[in-house]
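Working notes for the structure below.
A single protein chain has been removed from this complex, and every other one stays in its place.
Labels run A, B, C, D, E and F following the written order; every chain starts at residue 1.
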Amino acid sequence: MEIFGIEVDLSNLINIGLKIGLLILAFIIFIPIGKKIIERTINRAGSNQKISESRVKTLEKLLVNLFSYVMIFVFIVMLFAIFAIPIGPLLAGAGVVGLAIGFGAQGLVSDVVTGFFLLLERQVEVDDYITAGGYDGIVEELGLRTTKIRSFNGTLNFIPNREIIGVANHSRGNMRALVDIGISYDENIDEAISLLEKVCAEFQQDERFKDGPNPIGVQGLGSSDVVLRVVGQTENGEQFGCQRDMLKRIKEAFDEANIEIPFPHQVNIQKG
Amino acid sequence: MEIFGIEVDLSNLINIGLKIGLLILAFIIFIPIGKKIIERTINRAGSNQKISESRVKTLEKLLVNLFSYVMIFVFIVMLFAIFAIPIGPLLAGAGVVGLAIGFGAQGLVSDVVTGFFLLLERQVEVDDYITAGGYDGIVEELGLRTTKIRSFNGTLNFIPNREIIGVANHSRGNMRALVDIGISYDENIDEAISLLEKVCAEFQQDERFKDGPNPIGVQGLGSSDVVLRVVGQTENGEQFGCQRDMLKRIKEAFDEANIEIPFPHQVNIQKG
Amino acid sequence: MEIFGIEVDLSNLINIGLKIGLLILAFIIFIPIGKKIIERTINRAGSNQKISESRVKTLEKLLVNLFSYVMIFVFIVMLFAIFAIPIGPLLAGAGVVGLAIGFGAQGLVSDVVTGFFLLLERQVEVDDYITAGGYDGIVEELGLRTTKIRSFNGTLNFIPNREIIGVANHSRGNMRALVDIGISYDENIDEAISLLEKVCAEFQQDERFKDGPNPIGVQGLGSSDVVLRVVGQTENGEQFGCQRDMLKRIKEAFDEANIEIPFPHQVNIQKG
Amino acid sequence: MEIFGIEVDLSNLINIGLKIGLLILAFIIFIPIGKKIIERTINRAGSNQKISESRVKTLEKLLVNLFSYVMIFVFIVMLFAIFAIPIGPLLAGAGVVGLAIGFGAQGLVSDVVTGFFLLLERQVEVDDYITAGGYDGIVEELGLRTTKIRSFNGTLNFIPNREIIGVANHSRGNMRALVDIGISYDENIDEAISLLEKVCAEFQQDERFKDGPNPIGVQGLGSSDVVLRVVGQTENGEQFGCQRDMLKRIKEAFDEANIEIPFPHQVNIQKG
Amino acid sequence: MEIFGIEVDLSNLINIGLKIGLLILAFIIFIPIGKKIIERTINRAGSNQKISESRVKTLEKLLVNLFSYVMIFVFIVMLFAIFAIPIGPLLAGAGVVGLAIGFGAQGLVSDVVTGFFLLLERQVEVDDYITAGGYDGIVEELGLRTTKIRSFNGTLNFIPNREIIGVANHSRGNMRALVDIGISYDENIDEAISLLEKVCAEFQQDERFKDGPNPIGVQGLGSSDVVLRVVGQTENGEQFGCQRDMLKRIKEAFDEANIEIPFPHQVNIQKG
Amino acid sequence: MEIFGIEVDLSNLINIGLKIGLLILAFIIFIPIGKKIIERTINRAGSNQKISESRVKTLEKLLVNLFSYVMIFVFIVMLFAIFAIPIGPLLAGAGVVGLAIGFGAQGLVSDVVTGFFLLLERQVEVDDYITAGGYDGIVEELGLRTTKIRSFNGTLNFIPNREIIGVANHSRGNMRALVDIGISYDENIDEAISLLEKVCAEFQQDERFKDGPNPIGVQGLGSSDVVLRVVGQTENGEQFGCQRDMLKRIKEAFDEANIEIPFPHQVNIQKG
Partner (left out) sequence: MEIFGIEVDLSNLINIGLKIGLLILAFIIFIPIGKKIIERTINRAGSNQKISESRVKTLEKLLVNLFSYVMIFVFIVMLFAIFAIPIGPLLAGAGVVGLAIGFGAQGLVSDVVTGFFLLLERQVEVDDYITAGGYDGIVEELGLRTTKIRSFNGTLNFIPNREIIGVANHSRGNMRALVDIGISYDENIDEAISLLEKVCAEFQQDERFKDGPNPIGVQGLGSSDVVLRVVGQTENGEQFGCQRDMLKRIKEAFDEANIEIPFPHQVNIQKG
């Protein structure tokens, strides 16, 4: 049978249809089994060898992800085999189309190359709090092509790995708590600092603080106030809570000691 | 017959004209039937297997879209067949024109590659509220080449998929409601926070809240006010309504308790 | 005859001159006829099949545009034929010049590819109000290479299609009318909202409104005012007029009810 | 004779010298004649066929420009012919140098391609007032490679055509005149608008106005004033003068009617 | 003699050394002579044919610059000849290194191509005051690769020509002098304009002014003043001096006529 | 056995499995030993030859890093050998895939090339305080592909070396301490400078200062104050502490001497 110059063979069509059916069936059965096996193996290995839980989760998510891509690739190759299309020359023959595909697909390759090193160099793990590619939040899943980050406001961000140019990982090691507090130009600096030292002494008992906090001196002479700075090291993730507690405590201590935290000042000269 | 060096054969022309007519006719009949079939199959499959409605819509829109592109491609190939132009060497032969086309068309390939992964990795579904490529709104249609987003102000945005570098999907999971409220430097912080806790207790009964809301402490010492922060988790899509209700309730509670929400302050020193 | 190493044949020159003359004549006669035929065919087809007028205009402009480019191409090919220069190898032979041309002309190919999809996917029609490529206005003409947009201030903008990265089409569906209004911290919020509801009830009769308008609550606590928001859906193109009318009506209603729309506030503390 | 491994032939040198001399002489004589012929032909054709003067100027400038580039090209080719260097293979042979030249020269090709379409699509004519490539002013000359724009402050700007990504042409059709005027919150809006209508009625007699001007209502509620907008269509080029006249007339009308154009307002609360 | 697998021939080494010595000697003698000849020829030609001095300077600087590059190229080619390295295949053979060099050197080619057109189209001459590539000042030297600009603050800027994307040349034709002056809302606009006309009449006698200056009306209604604009055309280079003189004269005239140039205004409403 | 057209040989599979097992085992044993050896060798060499500790750390981190990459490469090559896939032609054969990989992987090559020169030119050492690629902090590890920087706030940043375009190394040589202090317009400048000189004399005793500090005069006339500048050179890392101490000391000295550090000034003219 010929339709507009293209020869069509019916029995061949049925044959191909059957093969495709079998192929799809095989995959529908095989894929969920494969995923289960990966998950169990990783979990057992993790609990046996005392690997940190977040590392286990990272590996599990990654392997499942990798497994999916390999399955898609195998599926496409088999499909081509069923249609008896030689895939090698197709990929190697660079013409106009090849050029366009080559250029268009370079983003994909960049994604995978970057993703590979993100994982290899352990720059990011699931549950880390990171800033990358203009997004900011908790890592939910690490893939070879895409990284999923859950923002503080609840949004789920999908970032192609190639966009992750530099990673700022906020979950590695102690974090700094910093409070800048302005006092009036009329106050005695030494008195204010000794008061800050007393407040800091209280916080140094706090388990969340790994180092300090300590007042480090006059940070600047503002237009209306003398700015004093207090700096400390806290456990990872506790820095914001610590800063909030310090702000409250310092404000109250200054109120008690009658040290003024000044409003903006302006000198008015009356004329006319 | 020869016109300016190009040989023209009349009977051949008529023959070609007839073939083109038949081809167009075939397509005019075939395309709407094809689309109907796709829509029905998807809808029946969806209702049988309890797939979420938005996923069904996404698949339907996508398959119709894909079907159109395949039909256009088939049409062009058949047109070339009618004119007996071998299409293979044409595409493979890279010369000046090929180079230009290859470069010029890479955007198209990038669109399709990105679109394919947007769908495969389920980054976006029809009716999701997303931010992508500088646009912000509800997804109306997901195509292999273009994504349509309806902005909040009613504008319909068409975005080539390659421009969708990272996707911020605001329709996945609970969202955060956040209220920052400033109180006067003269107020007692503990009192204000206990008042906020009372207000929050009311909202914790609210079904829309999944977690909280709770006051988390002193966020900062502003130039004229002490800023307190209240944070909670709400059902997806309810965060803005919740914030509006909290703002109103907190303002009224502070009014009742005579806690001042201060205007900007300035200290004036008279001179001359 | 030889001039600086290049052989020149007089009789040949005359022959070529004649041919060029004939060619130009043929085109001068043929082109306006062709354009007329296109316009009439489209118009008749349009009125027969009840296609919207803006779609007819778009198609007409496009086909005339396409016709012009095809004519220019045919003209150049015939010119080459007269001079007996084989155009195929010229285009295929990629050397230094080819490389430069290939790179330099990729912009042109990008224009046409993008233009083709702008039309195919009906992203834009003549007379739509769009924002694209940094320009903003009414579409006057859609070409394969360039889109003409008439700005609100009267400027006519020519945009190469490749610069149209994303299209924001403001002429598809209802538009939102939004009014933010600030009231004094001393006013009762519930009273102000019930007043807004009364005003909105009047507008809900207005034919231009498709949905609402309705006050949706406290949008924010500003430094000097409590901001209330009113939102509605209007017919396409009526949103700005509606907003202006709502602003006027709300202002007058607040004046009547003695609800203050406050000026910026500042607390002054006298010192010295 | 041999100098450092390069064979030199004296009689040949003299021969070449003579040829170059003749070549230069020929060009010195020929070029100004060619330019004169172009100018006269264009001017005569222009006055015969009633083409607008600015179009004649554009064509004249362009053809002289094109003629110069063709002459330079012919000159270089002849020079190569004198030295008996085969120019074809030179250009085709792409090696390291070819690659560098191909990349480096793509800007030139882009310039010419863009310039060609700027002219073909009549985006710009000499004496148009345009904004393009970050510059803004009156077009003085349109070339295949460069466009010259005279800024309002007298500067002459040279812009390579490839930098002209989008053209905003301010000399095509009527332009809008727009005046925003703020009135006090205490004024009656209807009174102010009826006054604006009276002022606008005067201007509607003005020949420069093609449509309007008319007050269109309350544009916004500013922090200290209610903003009213007046819009009209003027003849091209008259928009700025019209706006200046309207500003003056409206200000005077408001003064006469005792409608206040308010200064910034602030509410001061004295404390302490 | 063999050192780590590389065969070394002593007599050959001495031979090569001698040749290099001779070559360097020849260049040390030849280059300054060549430069002198160029300078004298240009100067004599310039004074004979009444070419403007700045054009002569431009040509001289350029030819010396070109001469230097040609000499460097000849030197390198001869060096290769001495070592008997065939330079042709070296340049043509594109491998990894060739690719890298080709890409890396494209900037150089862009520089020369742009430089060539900067000169050919006389966009810039030595001593012009231009803005280009983010720099701003007087052109000191124009080269094929680099342009030197002396900034107003004395800095000497070296700009690769490829960075000169558009040139704003401030030394071609008359320049505009513009003064915006604010008067109080209480002043009579007509009086102020007639006073400005008197002041302008004085300046119209000034030789530096080619056209105007003239008051053109109310430019805007500022938050505290009515802004009037005065515009004129001055000789090139005199615009800044003229503006300074006009500012002084207008300020004094307004003082004499008791027209107020107002300070920023604010309306204060006392509360509480 | 054949599965969907791909021939599978069981005994071969087992054979391959065994080989892979052995290979993994060999690597698990070999890699930690290799790392230990590197660390010890470097440390011993460092202590013998009195190389600075930070240089030793840099070399150690680098060599371990390099060793890991070499091991990964060897592992992959061996894996290919086990499967008997010839790796050479695979890498050399550039088709569509090759093109995409070549483009996608260029980032990797850029990383290594840049990393190599960062190390070779000793631009950065472990423990240096640097600003690079938009990040700012202490270098924790230098790799061929990635540099790890610990920010002041505790965040660990991973930067691909190609992003490190310019390095600002703050740990090389003395640093400047700079204090700008504003005095009232009513104060005597000479008095204030002589007071600053007295304060500076105290600090010149300070061991942390390598040069100065000295007052260098009037830096500017601010809108409300006369700004004086004090500049000195301190030991590396001590600049911030020194600045804080100077700020405190100068503020106290000015208080004692009754020299006013003024608040912002404004002249108010009462009207109406």
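In the analysis below, a residue touches a chain if its C-beta (ideal position, glycine included) is under 8 Å from a C-beta of that chain, and two chains touch if they have at least 3 such contacts.
These numbers come from a predicted model, not from an experiment.
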Which residue of E:R145, E:R208 or E:R229 touches the chain not shown here: E:R145
Given E:F30, E:F116 or E:F158, the one touching the chain that is not displayed: E:F158
On subunit F, residues whose C-beta touches the chain left out of the figure: 19, 23, 78, 81-82, 91-94, 98-99, 101-103, 105-110, 112-114, 117, 120-121, 123, 131, 165-170, 172-176, 178, 185, 189, 216-221, 223-224, 226, 233, 236, 239, 265-272
Interface with the undisplayed chain - residues on subunit E: 4-6, 72, 93-101, 103-105, 107-108, 133-135, 143, 145-146, 150-160, 163, 181, 224, 241, 244-245, 247-248, 251-252, 261-271
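Definition applied: only the chains that are shown with their structure count from here on.
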Both-way neighbours, i.e. chains that touch subunit E and touch subunit C: D
Rotation angle (°) superposing Cα atoms of subunit A on subunit C, nearest 5: 105
Interface sides of subunit B and subunit C: same vs different residues, half threshold: different
Centroid spacing, where centroids are CA-atom means, of subunit C and subunit D in whole angstrom: 21
Separation of mean Cα positions, subunit E and subunit A [Å, integer]: 47
Residues of subunit D whose C-beta touches two or more other chains: 93-94, 98-99, 101, 103, 105, 107-108, 224, 265-271
